[in-house]
Structure formats: C-alpha cells, structure tokens
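One chain of protein is taken out of this complex; the other chains stay put.
Labels for the chains are A, B and C, by order of writing; each one numbers its residues from 1.
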Amino acid sequence: MTRVAVIGASGFTGLELVKILINHPKFEISYVATSEGETSLTALHPALTDVFDAPVAKADAAEIAEAADLAFLALPHKASMGFAKHLLERGVKVVDLSADYRLELATYEAHYCPHEDKEHLPEAVYGLPELTREPLKKARLVANPGCYPTAALLGLLPFTPYIDSDFPIFIDAKSGVSGAGKKCTQTTHFVTINENIFPYNPLVHRHQPEIAEKLQKQSGKRFDINFVPHLIPVTRGEMVDSYMLLKEEIDPLEVLRDFYKEAPFVRIFEKPVDIKSPSGTNFCDIFARRSGKKLYINSAIDNILRGASSQAVVNANLMCGYDEALGIPVIAYVP
Amino acid sequence: MTRVAVIGASGFTGLELVKILINHPKFEISYVATSEGETSLTALHPALTDVFDAPVAKADAAEIAEAADLAFLALPHKASMGFAKHLLERGVKVVDLSADYRLELATYEAHYCPHEDKEHLPEAVYGLPELTREPLKKARLVANPGCYPTAALLGLLPFTPYIDSDFPIFIDAKSGVSGAGKKCTQTTHFVTINENIFPYNPLVHRHQPEIAEKLQKQSGKRFDINFVPHLIPVTRGEMVDSYMLLKEEIDPLEVLRDFYKEAPFVRIFEKPVDIKSPSGTNFCDIFARRSGKKLYINSAIDNILRGASSQAVVNANLMCGYDEALGIPVIAYVP
Amino acid sequence: MTRVAVIGASGFTGLELVKILINHPKFEISYVATSEGETSLTALHPALTDVFDAPVAKADAAEIAEAADLAFLALPHKASMGFAKHLLERGVKVVDLSADYRLELATYEAHYCPHEDKEHLPEAVYGLPELTREPLKKARLVANPGCYPTAALLGLLPFTPYIDSDFPIFIDAKSGVSGAGKKCTQTTHFVTINENIFPYNPLVHRHQPEIAEKLQKQSGKRFDINFVPHLIPVTRGEMVDSYMLLKEEIDPLEVLRDFYKEAPFVRIFEKPVDIKSPSGTNFCDIFARRSGKKLYINSAIDNILRGASSQAVVNANLMCGYDEALGIPVIAYVP
Partner (left out) sequence: MTRVAVIGASGFTGLELVKILINHPKFEISYVATSEGETSLTALHPALTDVFDAPVAKADAAEIAEAADLAFLALPHKASMGFAKHLLERGVKVVDLSADYRLELATYEAHYCPHEDKEHLPEAVYGLPELTREPLKKARLVANPGCYPTAALLGLLPFTPYIDSDFPIFIDAKSGVSGAGKKCTQTTHFVTINENIFPYNPLVHRHQPEIAEKLQKQSGKRFDINFVPHLIPVTRGEMVDSYMLLKEEIDPLEVLRDFYKEAPFVRIFEKPVDIKSPSGTNFCDIFARRSGKKLYINSAIDNILRGASSQAVVNANLMCGYDEALGIPVIAYVP
C-alpha cells in the first residue's frame, strides 16, 4: 500500500479525492488536512458519515512527510507551491491540482504571480496521461491540468497535424458551478446562475495560455487559441466546443479513433456528446464533425473528476507504478 | 400622483418593488436608497437598463420625508424600526416589509430582539388585505406579512370555524431560494441547493408565532401551529401544505369560494396548485381536499411578490385611497 | 382597436402572444384557435385563470377572416402556409411565426418541404424590425424570424462591413427548453436535460441557411455561417456566441452603439451579457470584444419573446401603423 495525503480536503476536489481513495486498492489515506485543521472528514462532508472518517489536521509539511509517500495538493494557486517545495525536499511525491506547476515560468508569471519554487518547476510533468504517459511514470512532481485545458486538449491534440495554424482556433466552453469552487460569492449564489448562462473573462481567461502552450509542446506549432468560458446552471460537468479550419478534408472520427485506440479513458462517439454520460467518471467523451475544411470538436468531461481529482489519481497511479486505471471511477452519475 | 420612496433597493424585494412601481399609474418613485448609497438603480440591477433609472442615495430619514409621501422599507428587521419611527414622526406613511411591526410586543421580543419603537407598534396594521382591508384604509404604518404567514394564513383563515383546535395544525412549507435573500452564504451557494431539498428550523421558525397570533386574532381561538419550512431548488415561489383535523365534514372548496368571493387576488382551484401559475403575480392559489375529518390545504404564492413586494403595493394602494388592484401584476411568469 | 386572432394558442408562443395582447392598448383578441378547438384559454393555460379567458375554436380560415383584421399564426411549419394563403385572400393581415415564409423558395424547399403558397411567398417581409422596419410598415404578410437567427443576426448585422468573409463565422448557440416546444419527447424529458447540456444538429441546423441568407441580403456579401445549437437546462432564454475574423481592428462596442443608436429594443453592454436580464422582455442584449482581428459577439434574448411572440407583436404594431414599442414587455423576469 502507498500512503497518501490529501491536503485541502474541505473543497469540492478534496472531497472527490477522498471518495476515490476510499475504495482504491493500493492507496491508503494516511493524512488529511486543510489550512485550518481541527475538524474531521465527516464534519466537513456529512455525506461520508458511516462510510469513512479521519481527523483533519492543519496542514504541516513535516507531518505530511512523516505520514505519507505521496501528497495530493488541492489548494489555491500560490498556496500550493509553498507546500510542494517542502514536500519534495522531504522526499514526498506531489500531485498538485493548482496552476502552480502547469506553465513555463514566463507564462506563469505573466498570468498568475511571481513563482516561488523555481527550483522544482522545471521537473514538473504536466499530468495529462494521453500526452505525457511515459514521463509521468518517472515523475515525482505532477502538475494536474486545469479542467478546461483537459477537455480542450483531448479534443484538439489528435488534430494538430491537420489544423490550419494560419487561422485562429475558437473554443467555447461551458462549465458547471462546482468549477467556481465552494466559496460563496455573488456568482455562485443560486439566484444568480439558476435559469441563466453567461460567459466570463472572454478571450482573457488564464486557461487560454495553458492550452496554447501544451499544443505547441506537442506539435511544435503555434496555434492562436481564443477561449470563452461560460457558467451554466448545473453542479458538475464541462463541455468544450472547438471551431477551426483544416488544411485537408480528413475524417475526424477516424482521426480520433486512431489517436485514442489505446486510451482507457477517452470515448469516441458518432453523435454529439453530453455532460451527463461522463459525469461521475474519468472519461472524456468526444465527437467531431467536419463541413468542408471547417472542423467542429465537441468534448465533455466531469470537471471535478477528469478535470481535477480522478485525473490526479490516474497520475498518482502512473507515478507509483500501478495500472493507470486502478481504482478510477467509470460508472456514471446517470440518469 | 403619490410620491413614494423605496428604501433597501439593492435586494430582491427592493427590485420587485421598483419593477411594480415603474408602471403604477398613481405612484411615482421619488427617492431610492440603500444603506450604502452612492450608486444607481441600473448599476444595482442591470436588467433595468434602458427601462428605468434613478440615483440611489444613502438612506436618510429627513431626505425621505422631504421627497416622499409614503416609504416602502425593504430592510432587515431591527434596521427597519430605526427608520420607521423617524418617518412616521415626519408624517410619512410607511409600509414596512420587515418583521418589526408584525407581532405583539411580547411575541416580537421573544423571537427577535428588544423593540425600539414601542410608540408606534400599537398602531401598526398587519398588511394582509383579506384579513384587515378596512383598517388598512386608515393606516399610516403597515406591517407587511412574512411570505410563509401570507400563504399559510390565506389557506387557513376560511377554515377557523371548522378546525378542531384540540389537535395541532401541521404546516409543511417549501420556498424558493430568493426567500433566503441576496446574501451569499453556504446555504445559498448553487451547489448546496441545486438537486437538493432540506428543511430548516423545523418547529422553531420565527414565522410560526406570526401565523398563530394572526389566527387567534381573527378567530378568538388558540391553534397549535407546527411549522416546518424547506428550501427547494427554484428561484421564486412558495408552497404551503397544511394538515389538520376538522370538527365537521364540510366541503372545503365551497368554504374557500364563499370566503374569497370578493377577493381579487385569491384563486380557488379544483385540483392541486403549483408555484409556477402564481409566479410573477400577486395571486394566492388555493386548493383543499378533505378525507373524513382530515383536511389538507394546498396554497401557493410568489414569495417575493404576494409574499413581499406586490402585497406591499396593494397595502399602499389601500392606505392612499386607491383601488386595491391598481398596478398590481397578474400575468404569470409562465411557461 | 385592431381585432386580432391567435391561431395555435396551446403552445408556448401562443401563450406568450395572449399574455402580451391582453394588455395591449390597441389590439383586441377577437378569436383564439388551436387545431383541435373545443376548449378555453384558461383550460389550456390555468395561469390565466381570473385574468383573461376566451373560447378556443377549431381554426377555420373563414371564421378568422370574419372575426379579425390580423392573425398571428403560431403553428408548425407547413400547417402555417396552409392557413396563411386563405387568410391573405380574405384580406386578413398575417404574422406567421413558423418558418414557412422566412426563406427564398429554393432555400426553403432544400431544408423543409415543397412550398404550398408560392403566390404569397415573394411578398412576405422578414420580421426583424432592425433590418426591415420600413418594409414592415407596408407588409400584409410578415415572416417572424427564428429565435436563433434573431439573436445571431442582431449581433452580426452591425459588423458585416468589417468581417473578413474569406474566413468562416462560427456560431455557438445555447437555448432554453421552451424552444423545443410543448411536445413531450425523450429530449424534453426533465431527466434528459436537467444537469446536462448537449449540442444538436451541429453544422446542419435549419437556422443556419436563414442566418446566411439574411446577412447576404443586408450586405450583398456571402458569409460562411457554421452554426451549432445547444440545449441547456433552463426554461426560457437564448445565448448566441459568434466568432469570426475582421478585416480591420475596429472598436466593437462603438460599432454596436452606432448601429443601434435608435433601436428601442437592443441594449449594448460593456461586459458579457446573461440570459436572465432580457428574459420576459423584447430586448436583445449584446456585448462584443475584439482581440487583434478576432471578434467575439455575445448576444442574448428571451427565445419565446424576442425570438417569437413579442417580436411578432412589434411586427404587428408596425404593420398597423402603431408605435413599434406599443404594449411590448420591457420589465425582466428577474431575479
């Protein structure tokens, strides 16, 4: 058994991590913490009553290092790198769910804040297994992708050889409210989002450079990514619709099937996907259609599982030499 | 034209007041305020853009007295009585949407806080027109009922001669989230209430004594009211289901039709009501069914209109000698 | 007073027509029909109880011609042209809410079915007042636009001089479920769409050629329209997000403000719009942002008002010589 710590257990992604780890055959939750501590898992999440409980400590790097072999950091950006560096120095593997290790230094500092762990940043592996499976097996620090980049990249990566990079790629994304976090704000007030939909940060969202950077790394080409996210009145789930021009008239479903023929967590559909089918699972569901040289890609994930916590556990599986699919949820929250 | 002030314009009931008053043929909005001021109505409520705008002042009793003949106070309890007394002293009529003047002194102080306007409390008229239409015509201070008491009382009042008061009355109520106010809390977070329902303050909610006191005033009898409110995942609307024992086997629909034969804003239905049909209007829709001596009453209102703002304008109509129905919304937000 | 008939009163748009016409100062509902008849408005729509009622006949062209000066046809396509021709022959003005008179003959027959009223098709005026205000004043047959084309065209029309027509325009649209009609299908089942979102008919929806044809008529240029509609879990409201390339770096808000400076029912916002603010009204709310030569347009309407019934009444106002804004709803269904 590998002993794992969940740091940041009070939020939505922290809860999802715990839910997966409870039944994982090789990971054992040995330490749970939040920034305040002094509580218990069932006090934070009453739905776990009679299922699983553990004391929740105030997060402390030395204690984590003693208690765990690997730590999941479900913390806000900036707070995360403060912890990660101390854990790495103490020999603890880290899967960081924040943005802190996802980007090149310059890109990070342009969109977030000054980086405080330049020492470890270069060794961080971007945790999208379909893109970085082999490096993940040797990683000790993994940067778990953002939810939008996960769904967007899984749709786009197979097509980079065929996309006409002289034209922009437009990405119209829709996310459930859990993506906005557990904090109560005017935006997350029920009355604000119920019976509503609205875009936010159009063309200037921080996930735009993350998508662009990873596409460039994979393909060696620069793509002009234009990203508009929306909030929709659902709790979980995320849909990403991408629009672009192709250089040639390929069969998009064939391209997808070929690219993902060995991927256990990508499903290709012959008709448009929805967000319910992958909800509760680590699947990314993808459909695509071409009209002339115009390509439409339609991908859907569970934003707090494939877009955060279940992908984090897949990454941890790979880092620890386990099968990628071990203990990963595949049964959807349907109907 | 009667000049009216809306104090507390930033909340949901403040917005509804403005929406009604904009088109009212006899009321003219002459002053709008919040506790902070220094803004405008369209800044607070962008949906009013190009429809109606007005500067929003920091509420000041002297200014209100100069600008308006009648003031609607859409303020939290306690804050409200602080204003009302100064307005009344300056000759301004007041419709208070808070709890401050709804209850007898002892009841109020047992459930809220020490009362700070004992001078005017005795003259306050409870603003449920079906119960107090004549006194309202002479009132200068009206206490607008709570949303739950409005729907509960309109269902119960016709039956007080027939109810067996030796047995408790059980009231199971369901409210949309707008009833919890605009403040962002864990309870009003979309993720908390979406796909959910839960009771709160069962048997100890502050509206329980309000219902009991008004029933007693009308009938001279004491009824044992047991009230359990629930929050449901809708924005507006409120349903109240009441259960009790009768002394005799009356025809409940006949009793309702007879009691409300001249009420413009109560509709009696022969099958169960829903909350969509009265939403956007001042109607209270009521259905009732009897089984032996057991009576079930099913009433529905728009919680922020009949349960607050449109009822407040009906009360103001009566106080100012206008027709009760003048400018009151009756076209529902359907489908 | 102008006597008007509502044909197809059982559906959502029929109900909205009635709701607007009840309070219209110049239109008087003189005839109401469905394809079955033998009922009443309050039986079809209980929310109208105690507000407005009328017998509902089985639709008959001769009877309509006797009873009304103008008829609103809220019928399915094909059924609509069957009626319209008989009404026009009898001197009744027609506002047709179906697709039957929206398109050029060839386009119509390619996407719908053989046309059965080729005689009147050429005189039909497309009922988007911002595009065809003057012809509407003389029209006796108006084709009310589809909901998607309304929101898309109002966003795009101001920019046709600046758009690079060598590049496709991508339109990602999101509609509430009322747009799918009152018929019960697997798609409109609550469980299907609740907590979900999905695209349908991507790149092949019938509104795509409607948008393209009207843009070409206005600008003389052919644009390559690529349209992907989605269903979202709300009852009413529609958002249209359009993506394209510009020929020059214009200020999009200035272009919008200039184009709509005299339009009573278009509002320009400096930040992203939502679907709640225009719900219940005839407004189209628009925001736009440019990044380099890439343009993002974000428009929102109430799909069954501006996208159907309130726009139909605006058109009728113009056809009858009344002010365009007479009796048109502007107070939103907020919060």
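The criterion applied here is as follows: a contact is a pair of C-beta atoms (placed from the backbone, for glycine too) under 8 Å apart; a residue touches a chain by one contact, two chains touch by 3 or more.
In this text the structure is predicted, and so the values were computed from the model without any measurement.
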Exercise for review: Among B:237, B:307 or B:327, single out the residue that touches the unshown chain.
Suggested key: B:237
**Study point:** From A:115, A:267, A:289 or A:306, residue that would touch the chain that is not displayed
**Key:** A:267
**Study point:** Contact residue for the chain not shown (choose from A:49, A:185 or A:201)
**Key:** A:49
Review point. If you put the missing chain back, which residues of subunit C would it touch?
Key: 12, 177-178, 182, 184-186, 188-195, 233-235
**Study point:** Contacts of subunit A with the absent chain, listed as residue ranges
**Key:** 12, 15, 19, 22-23, 45-51, 178, 182, 195, 235-236, 267, 269, 276-278, 280, 283, 304, 330-335
Exercise for review: State which residues belonging to subunit B touch the missing partner chain.
Suggested key: 167-168, 170, 172, 174, 191, 195-200, 202-203, 224, 226, 228, 230, 232-237, 239, 241, 243, 245, 272-276, 279, 289, 291, 294, 296, 298, 335
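Just so we're on the same page, only the chains that are shown with their structure count from here on.
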Practice item. Using just the Cα atoms, superpose subunit A onto subunit B and tell me the rotation angle to the nearest 5°. Key: 180
Revision key, fill the gap. At the largest C-alpha centroid distance from subunit B we find chain A
Exercise for review: Calculate how many whole Å lie between the centre of subunit A and the centre of subunit B, each centre taken as the average of the chain's C-alpha atoms.
Suggested key: 46
**Study point:** subunit A and subunit C: spacing of chain centres that average the CA atoms, whole Å
**Key:** 40
Revision key, fill the gap. Check: subunit A positions touching at least 2 other chains come out as 191, 195, 233-235
